[in-house]
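Only one protein chain is missing; all other protein chains are in place.
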Amino acid sequence: MAEVRFDAASRIYPGTEVPAVNELNLDIADGELLVLVGPSGSGKSTALRMLAGLEFIDKGSVFINDKDVTLAPPQDRDIAMVFQNYALYPQMSVAANMGFALKQQGIPKDERRKRVEEAARILDLEPYLDRKPKNLSGGQRQRVAMGRAIVRSPQVFLMDEPLSNLDAKLRVQTRTELADLQARLGVTTVYVTHDQVEAMTMGHRVAVLDHGVLQQVARPRDLYSKPENRFVAGFIGSPAMNLVDVDATNGIAIAGGTVPFDDSVNVANQSGTVSVGVRPEHLSLVTDGTPDSIAGEVTVVEELGSEAFVHVRTKHQGDDLTLVVRDEGETSTQRGDQVSVAFTGPTHLFGADGERVGD
Amino acid sequence: MAAVTSNSTREEQVKALQKKEARRRRLPLLPALLFTIVVTQVPFLMSLYYSFTKWTVTPPSPREWIGIENYTDAFTNMFFRQAAMTSVIMTLTSVVLSVILGTGVALLLDRKFFGQGFVRTLIITPFLVMPVVAGLVWKNQMFSAAFGVLNWVLNQVGVESIEFASKFPRWSIVGVLVWQWTPFMMLIILAGLQGQSSSVIEAAKVDGASPRATFFQITLPHLRPYIELGVLLGSIYLIQVFDHIVVMTGGGPGSTNVPLFVNQRSIGGGWRFGSASAFSIVVVVATIILATFGLRVLSGLLEGEEAA
Partner (left out) sequence: MSNNNAGPVVGKRTIGGYLLSVLAWFVGFLFFFPVFWMALSGFKTEADANGPPKLFFEPTTEQFSEVTGDTTGLLSAGEAFSNSFWAVVISTFFVMVLAVPAAYALSIKPVSKWKDVLFFFISTKFLPIVAAILPLWIIARELDLLNTRLVLIILYTAMNLPLAIWMLRSFFSEVPKELIEAAQIDGAKLWGQISSVILPIVAPGLAATALLCVIFAWNEFFLAVQLNPIEGSTVPIWVTGNVSTRGNFLAKLSAASTLATLPVIIAGWMAQKRMIRGLAMGAIK
């Protein structure tokens, strides 16, 4: 069992100026499942590969269990990795795939067999041990890749988008199984994904990266309720938070509706262009004439059954602005309706620098 | 592995590690590289040296340094110019013809029909035939005026027998080269055709493109890198053609190309090593110019991979 620490670790690819990962500081606790999430090019995979030893660490250090592994080759780090495309050795049987690392360590055949069978039992792979990867379904392949990692009982699991090759339904199911398995084994896990739903549902904590820079690392609910900057606010949550640029010179209002903030925000101190964030569930459709409501026209209704998301077009500072509002399921609202929108929950304010203002 | 390493030594460590990695990456390359340098570059350096000397074996004479005299001779040698011309014409025509024919045959074979695999097997066979055998069979059993099958066919349609190999030495050789290299081009282009996704063709069909337009605007551009590869590999081998000529015409009129010419003046009989070496060096320089062009093509082939 192990703790992992990134200490100002940077990766600058040869021939590039901007670091792919820029001075990453991150502490991962023993047994924790930490998710690295971000759009493509955010450096999340690079960070994982730095921990794996597949990328040079140009500056800073990486520690596993307080041991500096910055310069150690992958095989000396006692880690196991699950790749996006599983990277199963095509010519080897499932059993041989799972036992390959043990074989490299010179572990005797009987012992190997025992450990492979044990992992196969955990993952329901016993009937397939003699098959070749090409004769397995996508879900089974994914489990073999997991099995290959488990067999080694490593200090750390590294997972690079392990579910992205599965179809949507299987992905949701496997997500739960994987989180459960990780909890049972208690192995420290670093998990990379671009899917923020996966990040939120699986991670004990989630680290959001953008352009190689760590934006925020927090528990999923804190990430959702208290995004530290405009990027995190826009990235986490589906549908996304409504983010509106507002000229703050004379108070903060959207399309004529004054935005309420909690006490920690001093609106009078703001100047220039700031961003207001409000999640769809913290907006409501109200009857006309409600004070501080925003008048607009419905352009799209996304009916999901249990809830509906209504897109309302309005005019804000001379431009068209569309706000997404959550409404109850089986809504009677239709495209073309004239509606009013009111603030009914917490709002977020991001200063001109993109950082969160107030608590 | 102590965690108490100062920052400057850490940077040095990273540098050292990167150097070590670079060395480790080079290591597997070295045996092949050294072998190739020794076996191919040393002889050329020797040739270069000999080319500035007068050195004949018959009559035996000691080697003496004569500067660029061999080169001035080489450039004024009419026979050498003819040989160079022959090389260019033979290489060019045989490459172009085999690419065109190869494309045609590949298109024929890229359809499902009864015996597809068998027909492909028949067609690749000429490429596998030993060049001296190809030359001999064509000369004696196809082109021959007395017993040649080709002439027999011509006789049936009322044309008189022609001794092709002596009447048209250059084109007889080109004919055999095309026979051997069309299958090679066909193999490469067929691979290209089979690598084309059928959805693109279907999309073109849906868009209402005629088969002709589909071929010229979609298939042919897709085949381009394959054709370039075929031209490149074909040129490399065809410019060096020697065996066919020796057995078919022995260098008869209009069929002495550069390899044959240089050989005739060196250990193939002339034994004038100094001047033969000068000819070789001229050839090398000329081929390097050609190669630069070829390598640019090659470079284009590699370009696509860079991004991947």
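As written, the chains take the letters A and B, and residue 1 is the first residue of each chain.
The definition used in the following text is that a contact is a pair of C-beta atoms (placed from the backbone, for glycine too) under 8 Å apart; a residue touches a chain by one contact, two chains touch by 3 or more.
Everything quoted here is computed from the prediction, not taken from an experiment.
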{"item": "Touch with the omitted chain, as defined above, among B:V88, B:V137, B:I162 or B:A209", "value": "B:V137"}
{"item": "Contacting the left-out chain in the complete assembly, out of A:A9, A:L34, A:A52 or A:V265", "value": "A:A52"}
{"item": "Residue touching the undisplayed chain, where the options are B:L108, B:I162 or B:A209", "value": "B:L108"}
{"item": "Option from B:V39, B:V157 or B:V206 whose C-beta touches the chain left out", "value": "B:V39"}
{"item": "Chain not shown, touching residues in subunit B", "value": "22, 24-29, 31-33, 35-36, 39-40, 42-44, 46-47, 50, 105, 108-116, 118-134, 136-138, 140-142, 146-149, 152, 179, 182-184, 187-198, 201-202, 225-226, 229, 236, 239-240, 242-243, 246-247, 258-259, 262-263, 266-268, 273, 276-277, 280-281, 283-284, 287-288, 290-291, 294-295, 298-299, 301-302, 305, 308"}
{"item": "Positions on subunit A contacted by the hidden chain, ascending", "value": "52-54, 73-75, 79-81, 83-85, 87, 89-92, 100-101, 104-105, 148"}
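Please note the rule applied: only the chains that are shown with their structure count from here on.
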{"item": "Distance from subunit B to subunit A - Cα centre to Cα centre, in angstrom", "value": "55"}
{"item": "Subunit B-facing residues of subunit A, complex", "value": "56-59, 61, 63, 66-68, 70-71"}
{"item": "For the subunit B and subunit A complex, residues of the former touching the latter", "value": "1-3, 5, 10-11, 13-14, 17-18"}
